[in-house]
Each structure stands twice: as structure tokens, then as C-alpha cells.
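Note that one protein chain is taken out, while the other chains of the complex remain in position.
This part shows chain A:
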């Protein structure tokens, strides 16, 4: 079984703050991490390898510093790691990104061999679009299973996999042939502690660099210029003003709150 996991390096969103003076995000000192949803995709791929054998490849698109994320993926049990990094990708929207990652995946397949399961997190915590995974699956022309919460059954000989995925208000169990693409929820698995052997391997395994010169990537399908969507403007949402703190005894507080909201309750026909 060969898994290929698509990951993204992201700023730790929990630590990003807004500078309301300038209307920008303050990223200084904010650590870069593997997109949390993607760590569950790596874990799922490694668990399948542990059970059925094979290998786990990981592909990341990003600036040169994203090799740190790939080193972490190795420490989680990945075997081969690839960094797709080139200026021609700068400013790619989700359509262009899915193209670049698809092209990178072709190179991984050429180097390592055919892939049984493609994995990705359900979305990245910086962009929150949840569009790249479905886009890559479409380009790969493999069945897509989003919002996976359980790998129910893997049958390597029949080349089939059963996945439980989230619906609104429930779940469904889907059976698809491999190769397929699965995007993961956080509840899919628990990230295990990496054994020392993985850490040693991580230190020894090189990150393979992919770019427009050593792949067949068509630069006219990537980057800001070739992305159908453009950013017209970015701005910080107006800050809601801190209101009034209400103090006093419990009875006083509740009476005061009631008086404050009574006009609204009247408007709503509650009084």
C-alpha cells in the first residue's frame, strides 16, 4: 500500500493576532506548523502502512522553509518527502494550487510508484476553503471521500476501502475502489508519539525538491496571473466595541440586563 499525503505548512492560527492600527495580521513570532487536519491524514496513512505494509509519501507546496513541516512528517512515520517550491506558484488560488499539487503527485508516482490512497486534511486553518482536496481528486480522476471520521475496512487484495464520513446531522459509510482520495477530520485518529527510530530516519532522509524545472508543470496554469480568482482587497473586520460591564448583586445584575434588553424583547413580541 502506497499512500501520498498532501500537506500545507500554516501559521498557528491560534497565535495570529490582528493589528487594528494597520489592518494586518501580526505574524512575527508565530510558529509555522503542519496544518492540524493534515497531521491526521499523515497519521492515517502511517497506521495503514503499519497494518498492511508499503510506504507513505508526503508532498508539500510552499516556500523553502516548509521543509520543516516535511521533517516533522518524517518524524511521524513518513518514508519519502517532497517539497514543491517555485516562484511560479506564488499567489496561486485553489484551482491553480490543485493543478500544481496534481503535477507534483505525478512526479511522486513516477519516482516511488503508483498510489493507492491520496490523503489530505479536510481544509487548511489559514485559508479554510476545503477546496484543494476535492480539486486534486478531480484532477487525479479518483473518487473523493471528504470529512472522513473512521477508516472502517481496508481490503488491499480487492483494492477497496470503506470509510465513515460526516454528513450534516449524521454519518455515512462509503465504499470506494482504490486509488481514491480521502480528506480527514480531526476525530479520525489520535496522533501517536513518534518512536525514536522515526526521529533517526527523519534526520537522515532528505527532502526531495520539486520545481518547474524537474517536473512537467505547466507554468501557465499556476501563480497569481493564472488563477481565476483574484483578491480585490483584504481588510480586518470592524472591531466590535467592548460594551458595558454590569455589576452588582445577582438580582441587580439580572434586573439591569432585563431593562437593557426589554425594548428588544418588545420589538420581538416577547413582552
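Simple rule for what comes next: a residue touches a chain if its C-beta (ideal position, glycine included) is under 8 Å from a C-beta of that chain, and two chains touch if they have at least 3 such contacts; residues count from 1.
Everything below uses one rule, namely that contacts and distances are computed from a predicted model.
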From the names "Electron transfer flavoprotein, alpha subunit", "Cytochrome b", "AtuA-like ferredoxin-fold domain-containing protein" or "AzlD domain-containing protein", which one matches the UniProt record for the unseen chain?
-> "Electron transfer flavoprotein, alpha subunit"
Provide the residue numbers of chain A that touch the chain removed from this figure.
-> 13-14, 16-18, 25, 93-95, 98, 125-135, 137-139, 143-147, 162, 166-177, 220-221, 225-237, 239-240, 242-247, 250-251, 253-255, 257-258, 260-262, 264-265, 267-268, 270-271
